[in-house]
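With one protein chain withheld, the remaining protein chains of the complex are depicted in position.
Our next item is chain A:
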Amino acid sequence: MSKCELAEMSTAKEQPGPSKPSGSAQEEKERDERMFECNICLDTAKDAVVSMCGHLFCWPCLYQWLETRPARQLCPVCKAAISKEKVIPLYGRGITKQEDPRNNVPPRPAGQRSEPEANAGFSGFGFGEGGFHMSFGIGAFPFGFFTSTFNFGETRPGAAPRGSPQFLEEQFLSKVFLWVALVFICWLVMA
């Protein structure tokens, strides 16, 4: 206890010292640096990733933690459920270093990047934004005519950009309809 009392006295002495402002500035700097420390190795995060609960880690550190307890994948800080797939890499402006080959760690998951939504309308057939459509059907001809003719104000949604999931889906759907049409025609011919 006596040692502690001494320690307390010495800290009490230091506090009102003249070097207080520089000390607090240094403290602030230290705090800033600590904000970017990995929660596992306590060093500045390398190959930084952030969990969905917002905690920062080195990717190799987090990977090793998840490998240590595959059955209990919890955030080391707040014990929220986490998974390897659901971490976000942080790309700063610094040089991206080569990964240490000794760490047999798979590459850090890539960020998910989605294209911004296309706003430009489809301007097909030179009719401009108005979208003039005509169709002639047999069946319920007059009604079909009305519904297809009086839709001047509406704009058709633009085609999905190439490579996006929506584009692939549309391609797939158009193939399906093509096959349905072919089967229908075959059936008509046979009948």
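One rule holds in what follows: contacts are C-beta pairs under 8 Å (C-beta built on N, C-alpha and C of every residue); 3 or more make two chains touch, one makes a residue touch a chain; residues count from 1.
Everything that follows uses one rule, which is that contacts and distances are computed from a predicted model.
Enquirer: From the list "Pyruvate dehydrogenase E1 component subunit beta", "Large ribosomal subunit protein mL43", "N-acetylglucosamine-6-phosphate deacetylase" or "Ubiquitin-conjugating enzyme E2-22 kDa isoform X1", give the UniProt name belonging to the chain omitted from this structure.
Expert: The record names the chain that does not appear here as "Ubiquitin-conjugating enzyme E2-22 kDa isoform X1".
Enquirer: In the whole complex, not just what's shown, which of A:V50, A:V77 or A:L90 touches the removed chain?
Expert: Reading the full complex, the residue touching the unseen chain is A:V77.
Enquirer: By the contact definition given up top, give the residues of chain A that touch the hidden chain.
Expert: Interface with the chain not displayed, on the chain A side: 1, 4, 7-8, 11, 39-43, 55, 61, 64-65, 68, 72, 74-77, 79.
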